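All protein chains but one are shown in place.
Note that the chains are named A and B in the order they appear, and that numbering of residues resets to 1 at the start of each chain.
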Amino acid sequence: MMPAWAKRWRLRALETVARCVPFALLVLRIILRWLPPALLALGIAAPFLLPSFQVQLTFLWIMIVFALCWDILGGQMGYNSFGNIAFFGIGVYTATIVQIGLFQDVAAYTAAAGMQTISLTPDQYFEGLFIGLAAAPVLAVIVAVVLGLALLDLRGHYFAIATLGLGIAAGELAAAWTFVGGSSGVQVPVYPGSLQSGRLLFYFLSAALCITTFITLRWLYTTRFGLAINAIRDDEDKAEALGLHTTRYKIIAWCIGAVFLGLAGGLVGHIIGFIDPREVAFAGASFGVWMILMAILGGKGTLWGPVIGAVIFHVMRELFWTYLFGWQNVAMGVLIVVVVVFFPFGILGWLRRRYPQLFVRDAAQPGAAE
Amino acid sequence: MSALLEVRNVSKRYGGVVANSKVSLTVREGQIVGLIGPNGSGKTTLFNSIVGTHPIDGGSIRFDGREISRLRVADIARLGLIRTFQQTRIFRQMSCLENMLVSVPQGDASLRAMIARPASDDRAHALELLAFVGLSSKRDLAAGSLSFGQQKLLEFAMALMNEPRLLLLDEPTAGINPTLINGLVDRLKRARDQLGITLFVIEHNMRVVMNLAEHIYCLAHGELLADGRPEDVQNDPRVVAAYLGAH
Partner (left out) sequence: MDNLLLLFQAPPLALQLLIDGVLIGAVFALAAYGLALVWGVMNIINVCQGEYVMLGGYVALYVAHAGFSPFLGIPAAMIALFVVGWLGYRLVIFRIVERDLFISLLATFGLSILLGQFMNLGFGANIETLDAHLGTWFLLGGMVTVAQIKVVALAVTLVIAGLLIAFMRRSRLGQAIRATAQNARAARILGVDTDRVYAMTYALNAAVCGAAGALVAMIWVISPFGGLIYTVRAFMIVVLAGLGNLAGVIVAALGLGAAEQFVGFILGAQFQIAFVFLALVAILILRSWRLRWQRRYLT
């Protein structure tokens, strides 16, 4: 039995807390509302604040694009793809080949396997870069439509494995095609300027790509398209029974992912400076599977989930690289298994189960707490 | 009243089992028609054949004068032929309101239509229909969290949202609390009376069928056994024997 004074104190304390809660929620809402612009400001300042991490930060934006693009198909639509890397790789090759091809003979260049150097004037470089970056998503979409018509009839694990085969086949084909350098790959034209300015350029291009991807998806998920792909995920047969043009929606979703992945590929090729068919372009066992992991880690099927997952994943990866060098790939493998086995719903998924009230989504209005 | 659905000599077999054998029936526009028969008589198979889930082995199915036996599920649905499922299928992770919004008629397949926001008319209509089935308070809850009976009502509302001309209902009252069945039957009738939807209903509950249907078909062992007015079919000795004799 508590003495009377203790009871009164406890009551007072609870009352104070109760009175603070609305205030705390208000603060939380303000924070959440201003978080995106704050993050944006941070994103713009970051390469200047942390100059030695510019490349890693650039990759952070790219990783977020990866996760978001996988999530359209895997999280929102329920079609778990192991082969989205194919579009990334197409983008990597297209942007560079186009850039080179505008000013030089590609076949001769790739046949020389690095012996021949390519020197472009700054005008040529940028012209080539932007035309290349424009061509990359176009080719990716064309391939996406063709592949989509063939593959999107498959369901569940058959789709997953078929796309796995696709991703790896793409890498093998690229490694066998001499026009694009075969196994030796392609040396990307060198940036005509200081290392610093080059890094900054690609940092901001990557950031712009990521933000565009995010905003596009955020809008898209509030439209009928967003409803339709969720319906396909929850019960595709039922969606068909209601007359939904499921094939059309599936292909569009596939193509949207292809566009942004193609663009990301175009950028990464230039950031790394060298294209290897299996390790860089069609890196199924690294980027390809990380895409899935990041989205799952953060919570697939949500908008911010892939973003959060990508950030955490990328940071962990960099930490592994720094502190576990030699074992970092093993650590990555362990991470994959741990996430998939213990956190299949991801962080946001776990939150959603615990606090469902935070996730009420109103389809007719733009994105709420998510 | 013209014939909206004409099923002529439809047969379907699965491997060695004959599920439907030369079944013929007609559903006229504006009618409420019942389909009864003991378990295993081929009722759901017939429904599946009509909506295009599988191809038929023989016969013809015409909807509004048009042959649909070779069409796919989505095409048939867009013609205005919607079905509900025996196990009740809804989109579990989406909210009830979203379930309704995704059920709008899908005639226009242009890219513009696909990426448009859900229209406010549609939203209003969805809320109206949710109120019609008594699920207004659940509109923002995930459909998977509803009780079985509520899910059935949601599925029904979704079907209405799709503005069908003919609605095939597979055991709409199965698993529903008996006290709520009257309410459901009432809503089914209102769907026909107010919205002009023709209903074709598979039912096991005799009381419901007698109350609801104007014309009944009875299947047994994959064949059409009897048809006619509810009172006549109910007292037909063959029908009684089929039910009593069926294991």
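Heads up, the rule we're going with is that a residue touches a chain if its C-beta (ideal position, glycine included) is under 8 Å from a C-beta of that chain, and two chains touch if they have at least 3 such contacts.
Every value quoted in this text rests on a predicted model; they were computed, and no experiment measured them.
Contact with the omitted chain, checked across A:Ala46, A:Val92, A:Leu151 or A:Ala310, is made by A:Leu151. Within the complete assembly, A:Ile336 is the residue of A:Ala134, A:Leu200, A:Ile336 or A:Leu351 that touches the hidden chain. Interface note: of B:Arg28, B:Arg72, B:Arg139 or B:His204, the residue touching the hidden chain in the full complex is B:Arg72. Residues touching the missing chain, restricted to chain A, are 80, 82, 150-151, 153-158, 160-162, 164-166, 168-169, 172-173, 175-176, 182-183, 285, 289, 292, 296, 326-327, 329-330, 332-334, 336-337, 340-342, 344 (touch as defined at the top).
Here is the rule we go by: only the chains that are shown with their structure count from here on.
Once the centre of each chain is set as its mean CA position, chain A and chain B turn out to be 42 Å apart. By the touch rule above, chain A contacts chain B in their complex via residues 220, 222-225, 227-228, 230-231, 233-235, 237-246, 248-249, 252, 301, 356, 360-364.
Residues of chain B that touch chain A in their complex: 51, 72-74, 77-78, 82-83, 85, 89-95, 97-98, 101-106, 109, 111, 113-118, 120, 123, 140, 142, 158, 162.
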